[in-house]
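One structure below.
Let's look at chain A:
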Amino acid sequence: MMIAAMAHWKKIGIILGLTFIALYPLVHGDTYVMHIFILFFIWAVVASNWNLLMGYAGIFSLGNIGYFAIGAYASGILCKAFGWSPWVCILMGGLASMVCVTLFVGLPALRLSGIYIALLSLIFADSLPTILTQTRSITGGAMGLHDIPPLFEGITRLQSYYINFALFLVMLTIIYRTIHSSTGLAFVALRDSRSFAKALGVNEYKEKIKVFALVSLLTGITGGFYVHYLGDISPTTLAIEPFLLAIAMMEMGGIGRFPGAVLGAVIIVFGNEFLRLAGTLRLALLGALICAIILFFPGGLMQFIDWIDLRLTRLKARRAISS
Partner candidate 1 sequence: MRCSNCWTAIILALAVGCLAGGAVAEEPILIGTPLPLTGPYASDGEQMKMALELAVAEKNAAGGLLGRKLELKFGDVGGLEAEKIKAVGERLIGAGVDVVITGYDDGGVDTKVFGQYDVPYLHGNAMTLCTEPVAQNFEKYWNCFQYTYNDKDYGVDAAVHLFEVPPQIGWKPPNKKIAVIKVDYAYNVMPADEFARRVEKQGYEVVINETTQFGVAEWGPILSRIESTQPAFVTFWNLDPTDAARFIKQFSDRFGDEGIDALVYMQYTPSIPEFLELAGKAAEGLIWVGSAGNSGPKFEDYKKRWVAQFKKDPAGLYAVATRDAFDIWAQAVERAGCVDCYREVARHMREATYEGMAATYVFNPLDQSALLGEYLMPLVWYQIWEGKSVPMGPKRFKQTNYRKPPWIKK
Partner candidate 2 sequence: MTRFNPPALEIQDVDSFYGELQVLRKASLRLQQREVVVLFGPNGHGKSTLLKAIAGIHPAAAGSIRYLGEEISRTPSAQIVEMGVAYIPEARNLFTDMTVGENLRLGAYNRRARSQVAQNLAYVFDLFPRLAERRDQIAATLSGGESRMLAVGRGLMSGAALLLIDEPSIGLSPIMKRAVFGAIAKIKSARDIAVLMVEQEVEHPLRLADRVYLLKKGRVILEKPAAEINKAEIEQAYF
């Protein structure tokens, strides 16, 4: 019985984790902790999308916070300017992000590789603040966009919590299914051996554009949920810190491993809040953490889980032999 449970410990862990998240507001329901959970839902999705692009498709994109911001801004602006329903705006924001990113990063990226894509996407994200400033009358410039309507009038924290939890589940399901679909397999094939994949008839350009479009759409939509939850956004979202946090989440969980980014997000979002107690040393500790993982745990948390798994399998085998 014990052994059987141990064999499924990962599944049990996921179920327990999700049950805990689902029940938390009903049992304890501290609004501050709920806020942190909502941030976790959102950043976990952003990091998982990033992981899909970088870890699975092997496209070295560094601009994902930019894709997020486009979705967030577009949704906020549409909602404020035309008074459309936030749900429509979120979808439009996702589409806006998809169009911009595919056009300005995805298409040029077809002709580029590795480090060039990294720099192109980074510079794309870095030029967004100036573009926002440029269009100050619409975007609020450096002052940011404020008083963005919530998803519906009089929304409570509890409702936001469950809506974003649903977003989290839906997005992760989409990402999971993408990874295990033929598209996902094509990504992995391209990442691991481009010539072999091409020989199999994988169209590199088509797959690259597909993954850019998908990731920017999902990231943009998540940006929309973020902005309607917070009610405010400014170019500070594009500053270095959120960027580093998202990278750290991905890396912490394990690049190119599916639930990795989610685990990373748990540690980073809650850890970052906890580290606020450390005051001025917070970011130094974050930097040290990133360095230490790369040096000593290059596979991230997923490597650790694999290690436990291996131990358990061995234990099971030994028990089976001894009995």
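How were these picked? Simply put, all candidates are chains of the complex that A comes from, given by their letters.
As a convention for this text, contacts are C-beta pairs under 8 Å (C-beta built on N, C-alpha and C of every residue); 3 or more make two chains touch, one makes a residue touch a chain; residues count from 1.
What you are looking at is a predicted structure, and each value in this text was computed from that prediction instead of being measured.
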Touching chain A here (same complex, options 1 or 2) is candidate 1
In the complex, chain A touches candidate 1 at residues 30-32, 35-36, 39, 129-130, 133, 136, 141-144, 146, 230-234, 236-237, 239, 241-242, 273, 276-277, 279-280, 282-283
